[in-house]
Structures are given as C-alpha cells and as structure tokens.
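Only one protein chain is missing; all other protein chains are in place.
Chain naming follows the written order as A and B, and within any one chain the residues start at number 1.
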Amino acid sequence: MFQLFSADTGHAGWFLEHAWLIPVVPGVAFWVIILFGKRLPMKGSEVGLLSMATSLVLAAGTAYQWIQRVDDASSGESGRGVAHGASTLLHSALETEHGVYTQPVIKSWTWWQSGGLKFSIGQHVDGLSVMLLLLVAFISLLVQIYSLEYVRGDRRYTHFFAALTLFSAGMLVMVVAENMVQLILGWEIMGLCSFMLIGHWWEEEANSRAALKAFFTVRVGDVGLLVGTAILFGAMGTFSIQGISLKALDGSTSHTVLLMASIALFIACIGKSGQFPLHTWLPDAMAGPTPVSSLLHSSTMVVGGVFLVARLYPVFHTGFDINAAGQHFNFISVIGGITIVIAALLAFVQNDIKKVLAYSTVSQLGYMMMGLGVGAWVPAVFHIFTHAFFKCCLFLCAGSVSHTGSHHSFDMKKDMGGLFKKMPVTGVCWIVSTLALCGVPFVSGFFSKDEIIDNAHNNHYAVFWIIGLGGAFLTTAYMTRATYLTFFGTPRGAAAGEHAHVAHSGTEDDPLDADALSPEPADVHDPAFAMARALDIEAPDYAVARAPAGSHGTVALLREEELVAAAAHDHGGHAHDDHAHDDHHAPAHGFIVKTDSPALLTVPIMILAFLAVISGYLNAAPFKIEKFNEWVAPVSGVFFPELAHATFKWVNALPSVLLVAAGFAVSLFVCKAIYNEAPSALKGLTRRSRILGALHAFLVNKYYLDFLYENVIVHAIAHPIAQGAYWINQNVIDKIVNEVGINGRKSGQWVYRNVDQRVVDGAVNGSGTVARETGGALRPVQSGKINQYGALLFGAAAIGALVLVIVNT
Amino acid sequence: MVASDIQVAQNIGFGIIAVTMIVAAIGVVTNRNVVHAALSLVVVMAGAAAQYILLAAEFVAVTQVLVYIGAVMVLFLFGVMLTRARLGREADLNNKNFVIGIPVALIMLGVMGWALIDGFHGQKMPTNAAPVTTKALSDAIFAPYLVPFWALSFLLLIAVVGAIVLARKD
Partner (left out) sequence: MLLNQFLLLGAVLFCTGVYGVIARKNAVMVLMSIELILNSVNINLLAFSLFNQNIDGNVFALFIIAVAAAEVGVGLALVLLVYRNRRSIALDELSEMKG
C-alpha cells in the first residue's frame, strides 16, 4: 500500500518537485571548484558561494511551496495534489483522525537493480527535510561568506571551499534522502568532509590526529548504521523511508526486530552526534578552522544523528516504546541525559573558547536526543533549528574574536579578556546568542529547550526533567564563565597587545604561499610580510612604512598603546587551532566599530544573532504561535506515531527560569572571585583541596575516556593485531615471495642448462653437424678424378643392368 | 669348298682373331709401357678390321684401317710423344683405385654375358650373305641419313678447328 504513496503527484509545485536539485548544485560546484577553482579570480570561492546561494534560493522556494501545500492540505483543498489517473489516494493530503497529514513529495529513480532488489536515489521532501534544507543552505552560505575573510591567503584556500561545498552537498543529500541507502551516502560524504576539513592544516600532527580520531570514532558508530539498515531491510524488505515508517507502525514487524534496529541505528547517532560515550572526537575536532567548527560541528553535521532519529522516529518510537505507559527510561533518553551532564561539567574546565563551545554543543545535542527520547519530537527538532543559529553565531564570534582581538589565539585565560570595549558588535552578538543558549525567556532557546524540558515532565520522564533543569543551570554557568573570561575583566596576553611568546612553529600566515616573496608592501594581508615574520626576519621597510600605524617589530616584546593589532605576530605556544591568515589590521578594517572585525566576518554574525533572537518565535508556545509545529510536524497514525504535546504554562517554565538566573549569579560571583586580581578565598581552591583537586583533574582529563579508548581498548585490540600482521608479513608473505623468487630463478637456471643448452641447442647444433657430416661423407664422391667418375658411371651402369636383368627374368 | 667349310674356316678365323684381340686389349689396359700399349691397341684395331670383313662389312673394315689405325693411332702416338710419356717401363701406370675396376668390369661382363647368352642363344648368322656394297652404303648415307651426315661433317669441322684452337702455342 505504501507504494501508492511513494509515487507522488506531479503537481506539487516546481520547487517541491525539483528539491533534488538542492544537493545536486553544490555537488556539481564541488567538481567545478576542484577542477577549475585555482584558475578562477576568487580561487573557487565564488563557485562555492554561488552554489550555496542557488541552493538557498531553491530551498526557500521549496519551503514556500511546502508551506502552501500544508496550508492547502489543512484547509481541505486537495486540488494541488490530485494526479491524473492512477489511484485516488494520490493526494497531497491524507485524512487521519488526528488531522490532515500532508504527504511528502517523494520521487525516486532506480540506479541499480539486482535480482529484484532495487536501489534508488531520490527525494523525500516533507516538513523536516524542508526545514533542514533551508537551515543547511542558509548557514552554509553564511559560513562561506565568513570564510572569504577568515581563510584568506590560506595554503589550500580552494580545497577548503571545495570541501565545504561538498559537505553541504552531502548533508543536503542526506536530508532529502528517499531511502536508507541514500541517507548512508550522505552520511558518509559528511564524514569524509569532516575528516578533510578538521585536518585542513594537516601539516601539524595534532590536527591530523584529531581528524583521524573524528573519523574513526564516528566510524565505530557507522557499523550500527549498516547493521540497523540491514535489520530493517531484512524485516521489512524495503529501504525507502516512507516504507519503513509505515511498516514500523502498522504492527507487521516484530517488536524485537524494531528494538534491535533502533539500538543499532542509535549507536550510529551516538557516534555522529557526539553522545556519550563516543563524544570524545567533537572537542578535538576544534582543530579545524573556525568556519568548519561553526558549520559542521555545531549546526549541521552533528545534528545528523538527531535527524536520523527524527526521520525514522516510527522505528525508534515503537522499538524503544518511548511513550508507552509506565516507561520512565529508555536508551535514547538515558544517553542524551548523560551526555547533557558530562559535557556541561567538562565545559567548566576548558581554557580554549572553542572547546567550551564544543562541549556546549555536545550538551545541547544531548538535549535534542533526550527530547526525542522522551517523545518531544517537535521541540527537539525545533531545538535543532534554533540551536543552529545561536551556536553557529557563537562559533563565528569566537573566530572573530581570535581574528581581531586575540591574534589568533583561542585561549581565554592567556589571551583574552576585556574585549567588549574593543569588539562591541561581536560582543553583543555573542551575548545575545548566549542568552539564547541558556534559554532566557523571550529569546529563541527558551522556546525550544524549555519545551523539551517541559515535555519530559509531561511524558512522565521525571528523571530527565530534572536532568534537563540541571543542564540549564550548568549551561548558564559555564557560558557566563566563558563570556566573562573573553569579554570582561582585564585584558590579558594578546588581547592586551602583548605578543611576546615563544616563536610559533606553524605560522598563522601561510609560509607556503606562492607569492610570499613579492616585494610589494601595501596590503595588510601581505604574505611577504608574513614570510618575513615567520622567518623572524626584521622587516625594517615595513616598520618604517607603518610607523604611524604602529611599528612592526619582530620578536621584541612590545606594549602597544593602541590595542589595535597593528603589530607583528609572533605568538606560539598556545593552542592554535586556527591558522587562517595574517590579520594585523590597520584600524580601518572593522565594521561599524573600527576595532572590530571586518564586514565579511561581522555581518554574518549579526544576521545569525538576529535570527537567534527571532527564530524562536516560529513556535512560541507562550504566544500561541505554532507555525513550526504546523509546518514541520507530521501528523498521522500511519506514517508517524501519535505524540502527546504539553501545553505551555508559565508555571512549568518557572523552575528553569529560576535556575538560569541562579546559574548566572553563582557563576558571575565565582568568576569575579577567581579571575580577578583581588585576593579571594576561592582562588586556588582546587590546588588546596585534595578532593576538589582530584575532581578537577578528573574533568581536565575528560573522565579518562580518551585514555580508556586509545590506550586500553585500541591498544589491546590493535597491538596484537598489528604484531600478528607484522609477523605474517615478515615470515609468511615475505617468505612466500622470496621462495617464489628463488624457485623462479632456480627453475630458470635449470631450464637454461637442460632445456636450452642441451635440448634446443643440441638439436640445432646436431642438425648442423648432421648436415656437415653428411656432406663430408658424400664429398669424396666428387673427387675431381676422372677415373673415379668413370668407375662410378660404369659401376652404376653395371648394377643397373644387373637389376634390370634380374627383374626381367 | 662347301658352304660348311667356309663356315668352319670363318669360325676358326674368328676364333684366332678374337683371342688375339682380347689378349691385345688386355695388353692395352695393363701394359706398363705406353707405347707398347698403343701398339697393342693397333693390334686390337687390326683384329677388329678383320672381324668386320668376316661380318661382310668390307667398306667399314677398310675405313677402320685407314682412319683408326692410320690416323687415330698416329694421333695417339703423337700425343704420347708430346706429353713426354716416359719411354720404357714406368712404375705404375695404374692409379690408386684401380682395384675397383676389376669387380666393375667383371660384373659388367657377367651381366652382359648372361644377357647375351640368354637372349641370343643359338642365333646364327645368315650363311651366304653378300657383302655390303659400297653403293648400298652410299645410298643409305646420302639419302635417309643425309642430315646425320651433314651433322657429322660439321662435327668433324668443329673438332678440327677446336683441336687447333686448343692446342696452338700462342
């Protein structure tokens, strides 16, 4: 029966029908950038930008048409969905007892057939897909605009944009996937791009190790994806998502099978979305450039796992009995809950601003998973939506801070502080996004995160309600700490204009840049200057030329009057995750505020901050706005389980609001105590108290999970395998190879001696000898002596005559 | 004389001459003295001429004497002289492989003898055959055998010219 639905109408509107173009455009752009990018005037970035803009336009059109479709369906008008001929069920809407279910626009093309099994590729466009299409396209576009400035002059500028574009293509493929195979395709493309982008500066070993760690950890989870798909296929006989959804709900598949499949698929989500215990790769992934962190590892790629659960929710809902009566725990919610707490705790002990944000992302992903685990599908998905905006904004702000304020350092304790005065625009955007993240009322996070917490309580998952509230407290606390360290207090290190640090081995600016030796002085982004600086060469010309703006010394320890980063940059030592480019800005580069970052950085941040505020209003329960719910949530008993929905009451929201306020107050107090110069009883607490010190060490070592994974598990498995493989290689394979070689030579020699020399040559020589001997034997016949000739003649005649006579008688 | 007497006389004559010829022939091939061998050859040829008369071929007999004995043998003797064959005995006039000649000759003789006896046993010659007249001979030569005659003349011309060309000293 589901097949009738899968062949949807041809009248769904051009954008909806052609939503499959949205991933195709960046996919094609990737190849164009790879093949031609380096020859283009903007080195390929224009192709990337154009493709993302096109995708965004297409996605916007798709969203608009989808909204129309939903509105038409709910208003009872089925004119838009009627197909010619075929079945009467080919409408755009399906009447169910819970309201009208808007049919997704599904198309598929079979690209491979084998023994009756068809593999197809296509699109399955419904509310969830439309939301994510729009989100991914929009955020990708903003991040690419941001990257124009951020990675300018990078050694692999073209490839960076190519990888970003490919990533967008991969995620878009996954989002519109019509079947599991296509979903896996998109999933894997994303994993590949994550690897490529984290290891963008792979010349530094830490970065390549981080990339490998990310890839392998997610890969461990991907086993679950394949197993789960196989289980579902085995039980249901189909890969198509709609088919799976249908069969999961109509009772035709056994519960145990669904449970197994759910566990397997969720393991993949644990890996991809950084849930406990496979969360360890996400903080390390901050080794990649900031645009990568903001795009992949906060807003889009890591929500792939959440998307998978949301997409195949019928399977998970039935498999884990999510809303069954009497259920207080299930696998998803437990993992989500644990993740929220442990990530939040870890965020307190990070000095790197990106790592704080990374753990915050892990924690928020925990919220999303927990939300799905307690049956709060719409809030969780809405949280994807709002979280993308404010988290991406936070990351881009961090990048902007490092770019302009702290000379490419991300260390809050060493190089930041008091930057609010210098970078007010960035600061305001950061604060707005932080408010959204914490779930302060009337900013977007409140409308999504608190809905999750509320629904947890409503669906009888009391423990997780408490965990959610605790998480809100912790979130506020650590974000306050991060904000304080970065923007307030006294400026430290690079923020204060100091740049006396150990010479950095890898430079921010690319010493491998081809035009590093150009003699032209003018531009601040002059790679030649970077080269000079990188080699610790005094560049007096520049110093003279730039004297008015501030001298450019080299390794000297200077204290600048102006806090403008118009100085040489010799900073090493600290954790440099970002080596984009030389950014010593002459004062004229900031946007709006001169000391802030340039427009290409600041404008995307402002756009995102604005959206962080208002995106929540798409589904603001207090104000009875439920647009998101209407447009995205599938309503059906056939393709989607029925879910309860908590009604909003301010009373229910009060605990979280109070906890947010408390978190803020406590954190601010502690921060002021610890990080200010005034003496305080709280300073040095972890050093004085053994318990607290041990706890601190435990957190700093990330619960020793990395140690467990790498040194214990991997070593225990890999080491014997590696040794065994080495032994096999040396003793078995090499032996075989050597033996083959030796035998080959021996047989060759034998053949040479016996066959070639004796037989063949013997035959050849022998025939020659025979001929010569025969000739020699016959030569005396022709002796030149007449007598002998006469003898022969007459002798032959005599014998001939004799023979004749005998014969004739 | 009766015919049979003539027959007997012919047979006796044949016998004596035949033996002489054979002995002389053997002398030709075995004599160590070249001149003696040549003279033995003369005897053979003379005997042959006599046999020709017995065979009623008088013209041929006369021609044999004139040409063979008169010219050819003289040529031989000149040849012997000009090639400075040692007069008198010389050590070995036989070559190295002369032994092979004996069996060859004997086999030949055996074969031919046996064939002849087997083939022409008891055949007698015509008893009172008239001798061949010169006229008949010339009739035969100049009519049916004219062309061979011309060829023969040409051959003799060539032989003469050739011999002179070959043997002249300058």
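As a convention for this text, a residue touches a chain if its C-beta (ideal position, glycine included) is under 8 Å from a C-beta of that chain, and two chains touch if they have at least 3 such contacts.
Predicted, not measured: the structure shown is a model, and the values here were computed from it.
*Asks:* Could I get the residues of chain A that touch the absent chain, sorted low to high?
*Replies:* Within chain A, the residues that touch the unshown chain are 779, 782-787, 790-791, 794.
*Asks:* By the contact definition given up top, give the residues of chain B that touch the hidden chain.
*Replies:* Output for chain B: 7, 10-11, 14, 18, 21-22, 25-26, 28-29, 34, 37-38, 41, 44-45, 48, 51-52, 54-57, 59-60, 63-64, 67-68, 71-72, 75-76, 78-80, 82-85, 92-98, 100-102, 104-106, 108-109, 112-113, 116-117, 120-126, 129, 132, 136-137, 140-141, 145, 148, 152, 155-156, 158-160, 162-164, 166-167.
We adopt the following convention: only the chains that are shown with their structure count from here on.
*Asks:* Approximately how many whole Å separate the CA-defined centres of chain A and chain B?
*Replies:* Roughly 127 Å separates the two chain centres.
*Asks:* Would you pull the chain A residues touching chain B in the complex into a rising list?
*Replies:* Touching chain B: residues 785, 787-788, 791, 794-795, 797-799, 801-802, 805, 809 of chain A.
*Asks:* Going by the contact rule set out above, which residues of chain B touch chain A in the complex?
*Replies:* Going through chain B, the ones touching chain A are 95, 97-98, 100-101, 104-105, 107-108, 111-112, 114-115, 118.
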